[in-house]
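Missing here is one protein chain; the remaining ones are kept as they sit in the complex.
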Amino acid sequence: MIALFGKAGVLLGVLASLEMIRRGVIGFRNPNRASRAYLGAATAALVVGALAAMGALQAALLGNDFSIRYVAENHSRSTPFPFNVATAWAALEGSIVLWGLVLAGYAWTVVRKHRDGDDVGSGAIAVIGVVALFFFGVMATVADPFQTLDVVPPDGPGPNPLLQNHIMMAIHPPLLYLGFVGFTVPFAFAVASLAKGVSGSDWLERTHSWSLVAWSFLGAGIVIGGWWSYEVLGWGGFWAWDPVENASFIPWLTATAFIHSAVVERRRGVLRSWNFVLVILTFAMTIFGTFLTRSGVIGSVHAFSQSAIGPVLLGFFAVILVSSLILLGFRAPAVSSPRRLDTMVSREGIFLLNNLVLSTLAVVVLLGTIYPMIVEAISGEQISVGRPFFDRYAVPLSYILLAAMGVGSIAPYRKARPVVVWDRIRGSLAVAALAGALLVVVGVRVGHVVAIVGLAILVVGPVAERLWRQASAVMESQGRTRWEAVRRVVVRDPRFWGGQVAHLGVAILAVGVALYGNLSSEAMVTLRPGETGSALGYEITYLESFQRPEPNRLVTGVRAAVYRDGELVAVMEPSLNQYPNFQQAIGTPAVNTSLARDIYLTIRRLDSDSVILDVQTHPMMYLVWIGGILMSVGGLASFVFRKPERDDLTAAKDHVGSPT
Amino acid sequence: MTTPPDLTPELGDPTRQSRRIWAVVSVVGVLVLAFLVVLGSRFGSDPSLVKSPLIGQPVPDLTLPLLEGEGAISLREKRGTILVINFWASWCTACREEHPDLMATAAAYADRGVEFIGIVYQDDPKAAIAFLDELGRGYPSVLDPDARAAIEFGVFGVPETFFVDADGTIAGKITGQSNAFILASTIDTMLAGGRPGSQTVGTVQSSPDS
Partner (left out) sequence: MVLLAVAVGVVTVGLLTAPPRPQDRTKIIAAQLRCPVCQSESVLDSPSETAREMRELIASQVAEGRTDQEIIDYFVARYGTWILLDPPPSPSTLPLLVAPAIVVAVGLWLIRGRIRPRRARRVASPR
């Protein structure tokens, strides 16, 4: 019954996407027939279909309907809330349903802004319809979430224990999908605009919000994923250059490049073809990332098992990429701008450098991820590409990016005379140098840390100085309080200041990563009950072991008191969680966070008479999460900063870029 | 500042630019297609299978304690016999499947100078003994303290089966679940003086849940 309802939803989705394509193409060809009503109806049907599919899946999960194969394989009666809800996207078929739902939601936001007579907009909706047709078609065929079983099992194994061990795994996929799928919108407008042969940056302006929203969610999804890795996987790290992590990182890199080069195009009218290339690549990489995760061609902690969807996704990726590039090849001469930059020594020049660095990093990550597969397919030789390779590029490129961020935000457009730049950064340089000296004096004598802290100050300082100065000017001329004045300066240019919030996040993140990478420590202690051992300057007492049955798992752990200089810091409970139907216990670390550091305890081995504890300290680990989240929030901040009394469109048109 | 210089169109050659764009497009297109062919060929293969570089190398000098009873087995001292070394664990489903074939083959070749040894891989000895109680014995199994044997043999998971010739050289390896036919044909090759090399039959399990 529920399965039938779900299938009907999927079918409605297929039909609605076909109608979106048909209506979209009609409107695209003839602006007079680009009717909002028809496109709206088709898109509404898509939303209804997607909601029905997701609703049916949820109903089946919450109602323990084990006659549906997906439920029987991924759910169990004992799975607690909210993991039973999140099970809807914990495995392949369900994750495609979520994808479809998010896409339908984005399509709806596009249609709401659609106006009669908008041919490019109609074309974009047709393109979205093509993407929707693909995903709903997949749901109807190779990844049917509503397949039923003849023999209904009484209960199922429940979702993968790693995924039900922490709440963050329930929200990480939706965030990631909101990011991945969001890029469909700028991609669709780009393709429609190319097909129409429209020159100009209209499509960029129109899709600006979606690009930023998608970028923010993608970044937030990646950060939350890293956080989950840190809190759950128990190895004390948050980023492993795992193929699946890379699969989400590559589109984030190209999207970041896109957001910056879009600014250059809007301000200076150059890089038109390049922006098309970036938006096409970003979208293609989201499909490719999904392929990497879902097809079983790579082994990874997060990868789903092998399925028929692999070739289908790969084919879609190829069709999307090759056809849009051919389209670009035909249209580029017509749409690309003949203008040139005056000199690299200008803000746009630094944006170009930023694009080069981000693209290089994207290529390095992509190549490193797929290279082992390529080599093995060609020569049969088996090689690995991991952290040492990626770090070798990522670290120096990050330095360049940070430096570019600091100088780029305050360098004038057109031509940045060194004197002007020097004048704007010299205060911050002094602060950075002082901070470095302070670090060295207090004993942090690690080159990377000192350098990154200095660069972070260089990223934040000059911009903060500008904000202060402009606010002062407003205070003088208008007689307002400092806070009021700052607010006025910010709303005058929400995009710029939103970007600066993101930059602040990146600076904090960079400091966090540098501290983590250079000042973390690790030690092992073996303890008997009641015994005290010391590690990393802490005394650790093994108080007792405990067992605690929970509805869906058996938690076995040790209670350990951590002392510093005889004073109790915390009582921590690292544990091993045993899920029924899964043999191996999942270790869960205990993390104690304070202003100075995280203490991170994991059980490496637990016997009846002793325990081996892995003790790690990570200084100011929260900087990584705060920085990461702030970075993502920055993308959305430009909406928050917007002048409330002004209409969206006029505000955007009046205040492009920043005052120089 | 005078008139914004960037607003004057560049005296660029449009055909040259178009050619450049087409060059980029076609290069990317060709790369993508080549890449598809390569990836397409990967469907169905298991990313966790890795070849062994140990074929042709001398057998590691290890002495391993017996799983049941007192004593130990030294691999080097087995020189002169053909040695079949099977890594297994009670939590491994493929091991369960192949065990009867291993026992039958061991019995069939016992009088032709072929010895079988099982090495228990990351398992509780009690569980391992229970496994043998259930499925039968036929040849000795040894324990692997500190996983030294697993590391020396470059084991990725279980089951993996190594073949050592009478000179004490590793001559063959079966990755994944073996069967009577493959075992017999590998041993026959070695009895005839050949070196069978490595074969991949199926996947291996690296932990109880993989």
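Order of writing sets the labels: A and B. Residues in every chain begin at 1.
In this section, a contact is a pair of C-beta atoms (placed from the backbone, for glycine too) under 8 Å apart; a residue touches a chain by one contact, two chains touch by 3 or more.
Keep in mind it's a predicted model, so treat the numbers as computed, not measured.
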Neighbouring displayed chains - absent chain, whole complex: A, B
Sole residue of A:T141, A:S199 or A:T343 that reaches the chain not shown, by the stated touch rule: A:T343
Touching residue (missing chain; options A:D65, A:E93 or A:D614): A:D614
Touching the absent chain when the full complex is considered, from A:T43, A:S216, A:T602 or A:T617: A:T602
Full-complex contact with the absent chain, from A:A8, A:V446 or A:L536: A:V446
Residue numbers in subunit A that touch the chain omitted from display: 233-237, 240-243, 270-271, 274, 299-301, 303, 340-344, 349, 352, 355-356, 359-360, 363-364, 367-368, 371, 375, 378-379, 381-389, 392-393, 426, 429-430, 433-434, 436-437, 440-441, 445-447, 450, 522, 587, 602, 604, 614
Touch residues of subunit B, complete complex, unshown partner: 2-3, 5-6, 8, 10-11, 20, 50-54, 57, 122, 146-148, 150-157, 206-207
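Heads up, the rule we're going with is that only the chains that are shown with their structure count from here on.
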Approximate Å spacing (C-alpha centroids) for the pair subunit A, subunit B: 36
Residues of subunit B defined as touching subunit A within the complex: 4-7, 9-10, 12, 14, 17-18, 21-22, 24-26, 28-29, 32-33, 35-36, 38-44, 47-48, 50-51, 91, 207-209
Residue numbers on subunit A that touch subunit B, as the complex places them: 268-270, 273, 277, 295-299, 306, 310-311, 314, 318, 321-322, 325-326, 328-329, 332-333, 336, 338-342, 370, 373-374, 376-378, 380, 382, 414, 582-584
